[in-house]
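Written out below as structure tokens is the structure these notes cover.
One protein chain omitted, others in place.
Then we have chain A:
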């Protein structure tokens, strides 16, 4: 059984304050076997400490043990009493229970942590959501206001529109009214004019009558002699025959004019028909030959037959030179059809070109225009680059060939100078490093000499100390239980020290940095748990090593501390 020491495990979160504070943990203090000690944080250790100690005191220890036993059994743990009745405690079971409780505690802590994490997360999520909500509310407000504004504007525009419509209607009405006014005035004027004209006519008639009645002799024609007619013919009487002849002549004139016009139109028509036929032939020739695959689509077959029909018809027409309505229509229809086919064909070609693939006809031979262009561009670029390279090469060659010997030597000299300078730099660096190494070596050798001297001194000391120790050991052998193991331990430790001491000798020569570690290694075992004697040794060793270690302030401090503790 070891010493009982209560080390309180503090409560980590505020929740667990509700838990009864009897989650104290008892830790058996290990003897010098255990080298590790758990150090747990103790925030409210003082209160808990008093409280924990309140739970179990010297008087009610039996009650408490039984209470704990009950609690544990209710929780499902095995009893802490030994098998046999009585007050003997089953240590193992206690330890197991404690272990189980620890595990449980850990689990609970972890769960608590998780819960707290989640709680934090949720809290931040909540904050985030609240922010979002606030922003969205703001946005909603803004958009509502905007909507209101837009609606207002819309209303205004609509009212304006209505006003404009109204004004337009008004204008139209006005225009209509004015037109009506004008027409009414015009009719009025016409009526007045007619009235006046009739009056005027009456006057004219009157005047005419007067003039005619006067039978003025002055109205006469005096001619010296009759003039022959221009065309030499005699004058003719007015008879019906002449009238008929007149009519005839008039109609002749008209007819001749119409005939002339008709001839002109016929000529025009013939020309235009020729042109149309020519066009039709051209269109047919432009279209791709469809006779190769007549079975592919039935439409084409129909078209073919139509074509043939048309051609036949028109040829017939040529021969007979009919120009009746149906033939004309046929011609125009056929031309329209051909034109549409041509258009479709051209469109298809365009699509083909843009897509870059050809149809079922030729796949390998036809390269799409775009690829072709890209290739040509690439090739051109390559050509340009090659040309440029060639030019630069030529220039360089020229330079090399045409430049003087002096310049070449100078150039070479330049290169050499550069190299020399670089080499000098490196030499310098090298020399510096060499110096440093020399210094270090010197210091090492000195340290080694010193170490040797110290070792000698230490050996002597050791010898004397061992003698003393053996003497003292035999003196107090019954005082403590620990002495024997401690003696063993001490002897072991001595051996360790020797080993450790041998090591530093080797190590110190090699590198300076490890010197720092050594005292710490030595001083580690020189902690409170060790006995005084090792401390003494350490001290001595430390002291002996003092002058050797220039750059070991830690050791200084510790050795000072140790001296003080002593």
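Things worth noting here:
Methods note: contacts are C-beta pairs under 8 Å (C-beta built on N, C-alpha and C of every residue); 3 or more make two chains touch, one makes a residue touch a chain; residues count from 1.
What we mean here is this: contacts and distances are computed from a predicted model.
Here one chain is missing from view; checked against "RALBP1 associated Eps domain containing 1", "Prefoldin subunit", "WRP73 protein" or "GATC amidotransferase", UniProt names that protein "WRP73 protein". Contact with the chain that does not appear here is found for just one residue of A:120, A:164, A:253 or A:379, A:253.
In the complete assembly, the contact with the undisplayed chain comes from A:204, out of A:107, A:177, A:204 or A:281.
For the chain missing from the display, the contacting residue among A:155, A:194 or A:348 is A:194, taking the whole complex into account. In the complete assembly, the contact with the undisplayed chain comes from A:243, out of A:88, A:243 or A:350.
Across A:99, A:179 or A:278, the residue that sits in touch with the chain not pictured is A:179. Contacts to the hidden chain, counted on chain A, fall at residues 179, 182, 186, 190, 193-194, 197-198, 201, 204, 207-208, 211, 214, 216, 218-231, 235-236, 238, 242-243, 246-247, 249-251, 253-254, 257.
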